[in-house]
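Would you mind keeping the following structure in view while I ask a few things?
Omission of a single protein chain aside, the complex is shown with its protein chains in their original locations.
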Amino acid sequence: MKKLQKQVDAWVSRYKIGYFKPHEILARLMEEVGELAREINHRFGPKKKKYSENEANLGDEMADVIFTLVCLANSLNIDLDSHFQSMIKKYDKRDKNRWERK
Amino acid sequence: MKKLQKQVDAWVSRYKIGYFKPHEILARLMEEVGELAREINHRFGPKKKKYSENEANLGDEMADVIFTLVCLANSLNIDLDSHFQSMIKKYDKRDKNRWERK
Amino acid sequence: MKKLQKQVDAWVSRYKIGYFKPHEILARLMEEVGELAREINHRFGPKKKKYSENEANLGDEMADVIFTLVCLANSLNIDLDSHFQSMIKKYDKRDKNRWERK
Partner (left out) sequence: MKKLQKQVDAWVSRYKIGYFKPHEILARLMEEVGELAREINHRFGPKKKKYSENEANLGDEMADVIFTLVCLANSLNIDLDSHFQSMIKKYDKRDKNRWERK
């Protein structure tokens, strides 16, 4: 994630406005998760696609969610890699007996 | 809410497809909450409105969220009024000492 | 909804802090929608329930979502009933040919 965080920071740094406030980025995150949800329903659910809507892509919507999340992390000086690695360790412990192993 | 639940049921009942599955309605709910989030950012946040987007209305987006939630409740035979009233009672108890009274 | 909006307003009015800012209520809405999502996965999905979690109720989670939404509407002086009725009319028009009728 480090490379991603730097890449996003380079992009945001070109603009005067900089990072939004945490609540504003969160609202944006909800918007992007909502667009991903729409795409999930289009592909795997019952919703008829309206013709006026451009063909969006599940992978693109996921990238938008990650971008927004990386903005939030950058704006708060959070190193996502280290949190991700400690989470994997936590899951290892917590879920040891939660799901049946192969 | 009873009137609303009946009204939505009358509307849905006209169509063959009926209510979606719980997970599908939930995805739709996320979509609508995402559109409300976008509108909140447009009005109270930093996001420049794109010209191609139609002027949406905060109240309309809220109505969409409620509609989706009422669909979910109807599809599961849930009486929202009774849950709402018991929730108000629960809040009364729980928050008695949580916020300073006037 | 009018009765609900008044009831929530009476409840909030007892406390000094009053309504939160739109972005703060929106964050709370996401929190409540997330709890509803968890409940949906518990009932209709694959997630094993952890013993430490209290038995929550789908209807209660929906009531929490509605409460939060009503707070947002009240704080912005939005009359949900009128928006709901105009939305039903809009859906009537838009979806006339979208879903097959019975």
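By written order: A, B and C. Residues from 1 in each chain.
In the analysis below, a contact is a pair of C-beta atoms (placed from the backbone, for glycine too) under 8 Å apart; a residue touches a chain by one contact, two chains touch by 3 or more.
Computed from a predicted model, the values in this text were never measured in an experiment.
In the complete complex, the hidden chain is touched by one of B:M1, B:A27 or B:I66, namely B:A27. Mapped onto subunit A, the footprint of the missing chain covers residues 1, 4, 7, 11, 13-17, 21-23, 26, 29-30, 33, 36-37, 40, 43-45, 57-60, 62-67, 69, 72-73, 76, 78-80, 82-84, 86-88, 91-92, 95, 99-102.
Although one chain is not shown, part of subunit B still touches it, namely residues 21, 23-24, 26-27, 30, 48, 98-99.
Against the chain not shown here, subunit C presents residues 17, 20-21, 24, 27-28, 30-35, 37-38, 40-41, 45-47.
Going forward, only the chains that are shown with their structure count from here on.
If you average the Cα atoms of subunit B and of subunit C, the two centres end up 4 Å apart. The residues of subunit A that reach two or more other chains are 21, 24, 27, 30, listed in rising order.
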